[in-house]
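Okay, handing you the structure first.
Of the protein chains in this complex, all but one are displayed in their positions.
After this line comes subunit A, so read on.
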Amino acid sequence: MLRFLPALTLMAMLGPVVAGLLGALLPASGHLPAAGFHGPSLLAVRQLLDWPGLAEASRLSVTTGVLATAGSLGIVTLIVAGWSGTRAFAWLERALSPLLSVPHAAAAFGLAFLVAPSGWLMRLVAPLAGWERPPDMLIVGDSFGLTMTAGLIAKEVPFLLLMTLAALPQARGTPTMLVARSLGYGRMTGWLKTVFPSVYAQIRLPVYVVLAYSMSVVDVALILGPTTPATLSVQIVHWMGTPELSARLTAAAGAIWQAILVGVMLLLWRAGEHVLARQGRRWAAGGRRTHGDGVLRAMGLPLAVVSALSVLLGLVLLALWSVATRWRWPELAPSGLTMRTWSRHASGISDAAGDTFLIAGIVTGMALVLTIGCLESEHRFGREMTRRATLLLYLPLLVPQTAFLPGLQTFLLSIDADTGRVPVIAAHLVFVLPYVFLSLGDPWRAWDVRNATVAAGLGASPDRVLLAVRLPMLLGPLLTAVAIGVAVSVGLYLPTLLIGGGRVSTLTTEAVSLSSGGDRRAIGAFALAQTAAALLPFALAIGLPALVYRNRRGLRG
């Protein structure tokens, strides 16, 4: 059984992606018998080309994706190079887990409440500027997608920071910097010239994930993105929701086009790496010790702090709106507090929370069993994971969601499988598995195998070693993996929406669907509940080991 688990895991992860891409290819070539279209024909492609917003939407996908990726990578580089080891950096590290678990949609809502012309920041400025009315400026939903990009950066910085911190020990950051500094290199220049290349080699795949995700994100784009036209991925989702079945063809063609766009951009990014690497080698070999180190370093901290604060302050505003009575422009606080919004939506929130945790719990449980199975089979049969296998882990995260989920939905319909919770769980597993695997893999492999040898010497079977020794000792990392799994599942919007066929509502789908209603109170309540659902497991992951191992100091944490 254990021998087959790796294959089973791969199937659970890649099966839906492959089925989804194939499910998009057929309708994209004009073939969708269930709706009465028999291809092959150019109908789908023609409908896509007929959409007047295509060029603009494609441009938006590329610019917001590239800007968000470059921006978050830049901020992470500046802050790690300039500030690691300082007290400010320790503060940022502490804020990392909560920031990471805040769902994208909640962060986007918070940002919207903060930066909109009638938002909280403008209210601060209004008395000074003498504005009686909010300025008529296009901030949220601007045509270049800049606000949307900012929202993405605020959420991707914690992710890339975590990945970078994990990569630093292997990149031998500290000793390398000691040598560089003793040779007279500035803090920033030294780090960029010596540590960055090997760190980047390790975080390359996460960077690609950020690029693919940012180019095709739907929930953040619905909340912060432009609408005349919308981004390509948002438009694909609109087409999927249109009653006319011929729009399914357009959606399929759009999905394939989105996949091509992301593929091309990933290749271009890779090419850019080569160019930069060649220039960089010359630059490093040039031997200059400083390149504006002071300025670069001074930029890093404010950028990181602003991106972290925008999420945290946004959450505070969400909370405040959820209990606000009347709150008019330009007041900085509501005129009164009430629990009316919460009691009005109590049943809606608890229903959605029930489904959210049911799905997140089952998905994370499955992901955990599969991951432990794979890791244990690796341990028992001595098969190390190759680089190619790691790439496979990242693959579902590199294929844009809008490229394979519409096809997966159409595929499920054409084999007459009903939409609902079970397919949603399967779709969530595609995204949860890689994160659980990536999070558990390193601590699992770092576990001292001599413990197993001793246990075996005492007569324990391999299964007993696993259950009685290894798993309890790895309680901390296991709980962290569970927390990450739950947070990922809680935050998933598109898989729940499309595969659930509108019949499965989680806190995330409810919150995002509220965005069109613009009711800040309801949005505040749902987004806050959504954040709590993602944060709670993290709190447990930190608290439980301390409680369980209160008399085993070596096992805490």
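We take it that a residue touches a chain if its C-beta (ideal position, glycine included) is under 8 Å from a C-beta of that chain, and two chains touch if they have at least 3 such contacts; residues count from 1.
By definition in this document, contacts and distances are computed from a predicted model.
Within the choices "Response regulator", "RNA polymerase sigma factor", "MsuE subfamily FMN reductase" or "Thiamine transport system substrate-binding protein", the name that UniProt assigns to the complex's undisplayed chain is "Thiamine transport system substrate-binding protein". Of the candidate positions A:Ser143, A:Gln279 or A:Ser350, contact with the unshown chain belongs to A:Ser143. Check A:Trp329, A:Trp342 or A:Trp447 against the missing chain and you find that the one touching it is A:Trp329. Touch with the chain omitted from the figure is made, among A:Arg3, A:Arg94, A:Arg281 or A:Arg344, by A:Arg344.
Across the interface with the omitted chain, subunit A contributes residues 51-53, 56, 117-118, 132-134, 136-138, 140-141, 143, 226-229, 241, 243, 324-330, 344, 348, 502, 515-521.
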